[in-house]
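Structure below; questions to follow.
Omission of a single protein chain aside, the complex is shown with its protein chains in their original locations.
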Amino acid sequence: MGDPAARPRHTLDLDGFARLLRELVIDGYQLVGPTVRDGAIVHAEIAGIDDLPAGWTARQEAGTYRLERRGDRALFGYAVGPQSWKQQFFVPRLRLFQIRRRAGSLEVEPEPLPATRLALIGARSCDLHAIEIQDRTFLNGPFVDADYAARRRDVFVVAVQCGQAGGTCFCVSMNTGPRSEAGFDLALTELVEPHRFVVEIGSERGRAVLDRVAHAAATAQDVDTADAIVAETARSMGRVMETTRIKELLYANAEHPRWDDVASRCLGCTNCTLACPTCFCGSVEDTSDVAGETAERWRRWDSCFTLDHSYLHGGSVRATLRSRYRQWLTHKLASWIDQFGVSGCVGCGRCITWCPVGIDLTEEVRAIRATSVDEGASA
Amino acid sequence: MTPRELLARHPFAHGLSEVQLDRLAACARSARFGEGEVIFRDGRPATALYLIVDGRVVLEQHVPARGSLQLENLAAGDLLGLSWLFPGGHWILDARAVEPTETLVLDAECVRTVMREDPVLGLALATHVIHALYQRLERVRLQRLDIYGAGA
Partner (left out) sequence: MTSSMHPEPARVVARHEEAADVVTLTLATSPARALRPGQFNMLYAFGVGEVPLSTSGDPARGDLAVHTIRAVGAVTRALCRARPDDVLGVRGPYGTPWPLEALTGADLLVVAGGLGLAPLRSAVYQALAGRSSYGRIRVLVGARSPADILFRAELEGWQRRHDVDVLVTVDHAEASWQGHVGVVTALLSRLDLGPATAALVCGPEVMMRFTVRELGRRGIADDRMFLAMERNMKCALGFCGHCQLGPSFVCRDGPVIRCDRLGSWLWLKEG
């Protein structure tokens, strides 16, 4: 769609945005977007603009998330909450098939593929990068996950350019934001007084939907204001991750004493892997009915922090929290690069916010770098 | 071949000069053991060391109610016997020839004297012994891990 900075921009007022959402529903999309529930801003199926967290924000720090009221009625005035878009495509629980023993054979009854078309409302740059990264796992290898592929098909994305940093996020360090450059049909930057959105078009499909609601060409001043907002977000990141030669650093420091240090704090609660938008581990469960005639296979989310994860021959390869934390961080920031050509971390900060003891991976990396065994890697 | 010629070919004497070989060979004689013949017994005084030239020897331990348990084979090139290093040592295992086995037997007191009187030779031999000990230890460690237990 050409150079992002040169894209023509449009303005949509609040009413126009509400209409846009209605048009998506008319087109058969199921809207999924942020809403306040259980003390957080989560992703859920929403009916329209009224479900969005108008006037809410969240204060985030390591191990801390507090909903707070804003002074205005901004709809997207917060950084990412506990949920990414991961559970829309890589669903937490999935029946893979049913299977029956019949006439000396086995009959598999496959699951029908899902047909819902999703419209993601308010997707942030870090999370759009995360979706692309997860696509590499489930779509771009030698095998394709059919359920994931079906859910990913025909997704409409209304992105939001972040209006503030979140306290724990560091997308700038990971080169994943705060501005979305691609992966959306429409991208909005929210302005208040008056309440409106500066819109960038990311696809023909986005243009077509926008054309059905009243909108105007954006004024130069609005475009500048929008750009300034995003620039300010970029300047106020809560964390920094030094990524220079990070793969070599972690590969070389498998015996660094910092692993013992973090292991003494880590509870193995798996919150980080649940919240992380790129974690993809899943486990498989085979069940049977009491009569032993019908069995099922399910897939569910799993975490490398569980003792079971590395179970082999009557024991776990990674029996200690030390080895499990080391595995998670080394995989996320180093091995991922060898596997998928990109870091597994998008700097969303969720693992920092949602860790009950406030472990901060940027701090862990900094500590390892400070006394790295490999001088070249610590450069 | 004479004991000295056999000695010159054995790894235990690797790197020794002609003079040093002469000194060591003075302690050596050939000994042959038939299949099944006992070379030394657990508990007896360790008065000699054996350099295996050819054949195969098994180290065994007799365990009450279980009989003789075979622990390790040694063969050509190996040093048989370590308990001779210090005066008054006793064998801690049985050694039995599994096949017809040709050895060089070196009198332990003679070797210990040579090592004392010729420190350079003494160091060379001690190094060989340490090397053999190290290799043996590594194998014994691996053996002791019982890696083929459940799940292997």
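Residue numbering begins at 1 within each chain, and the chains themselves are lettered A and B in the order written.
The rule we apply is simple: a residue touches a chain if its C-beta (ideal position, glycine included) is under 8 Å from a C-beta of that chain, and two chains touch if they have at least 3 such contacts.
Given the structure is predicted, the values throughout are model-derived calculations rather than measurements.
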Subject >> Omitted-chain contact residue, chosen from A:26, A:47, A:115 or A:284 >> reply: A:284
**OP:** Give the residue, chosen from A:64, A:236 or A:323, that touches the chain omitted from the document.
**Re:** A:323
Subject >> Touching residues on chain B - with respect to the absent chain >> reply: 56, 58, 60, 66-73, 75, 98, 135, 138-139, 142-143, 145-152
**OP:** Determine and list the chain A residues touching the chain excluded from the picture.
**Re:** 96-97, 99, 101, 104-106, 108, 110, 137-138, 141-146, 251, 254-255, 280-284, 286-288, 292, 295, 297, 299, 302, 304, 309-314, 317-320, 323, 327, 331, 335-336, 338-339
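Assume only the chains that are shown with their structure count from here on.
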Original post:
Where the centres are mean C-alpha positions, what is the separation of chain A from chain B, in Å?
Top reply: 66
